[in-house]
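Of the protein chains in this complex, one is absent; all others appear in place.
Up next, subunit A:
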Amino acid sequence: MRESVPHRTGHRPPASGLAAVAALCVVLTACGAEDTEPGDGADSAGALTGELTVFAAASLTDVFTEIAEDFRDRHPDVEVTFNFAGSSELAQQINSGAPADVFAAANTATMEQVVAGEGLDADWAAEHGEDGLVFVTNTLRIAVPPDNPAGIENLADLADDGVQVAFCAEEVPCGAATTAALDASGLDVTPVTYEEDVRAVLTKVELGEVDAGLVYSTDVISSGDRVEGLEFPEAEEAVNDYPIGVLSSSGDSALASAWVEAVTSDEGAAVLRDAGFGTP
């Protein structure tokens, strides 16, 4: 269990991360222009225009908004609009004909619904994957209050008597991931509560009402120093994949592809990494 040494992910001076991103942007802007693939970008590099509508999972709100700022700097004639909501709700909207160019989902199941329904852009899918392109992952962490009153160090500690644990209900995605991680560990942990979503688990930990809870690494980062996140090896069995894809309904697949490239670029990856997302 040496791998499961508590790893503090709560504190991170945001300024240095931003500075690094900014520096990367300066260095890579030139390359980006040269890299524009023939037929996939606009006629001439950097001359993209029009409106771009991105449907994305709620957990991507902060990172996509940040990536969009850089995207607008590079393509000033492009207007980017977001629709952030739960992935399955977005999938239903897309399959009902909502006008979207790009869909980024929080799990593969919802992307499969869209692939089976509205469908991805055929040319894009042939190149990047029929079920979309997995661009980030999200991994479970053990969240504990900053003073860690129960001295939790690994998943097995959650099974100890007298340790109060909050899990997501199995009905929601983080609860399914929790079950997968516990199955992988062979542990039998009985929580005091099955919360309705991952934010509710986080609240119970932040208030110190439970000794530990299982949340995503991005939740640990977003809650700052109010909780501490511990990595644990069994989480590798329950990694959530985030796929992105250009939709067949997109009126401008070149523009949509440019957004996917911005997200999967080194700058985009840096933003996602700083927010706690993993690389696939």
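Just so we're on the same page, contacts are C-beta pairs under 8 Å (C-beta built on N, C-alpha and C of every residue); 3 or more make two chains touch, one makes a residue touch a chain; residues count from 1.
Methods note: contacts and distances are computed from a predicted model.
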item: Chain left out of the displayed complex - its UniProt protein name, from "Molybdenum transport system permease", "Multicomponent Na+:H+ antiporter subunit B", "5-oxoprolinase" or "Cytochrome c oxidase subunit 3"; value: "Molybdenum transport system permease"
item: Selected residue (touches chain absent from view) among A:Glu51, A:Glu130 or A:Glu171; value: A:Glu171
item: Contacting the left-out chain in the complete assembly, out of A:Asp101, A:Glu195 or A:Asp274; value: A:Glu195
item: Subunit A residues that touch the omitted chain in the full complex; value: 164, 166, 169, 171-172, 191-196, 200, 203-204, 207-209
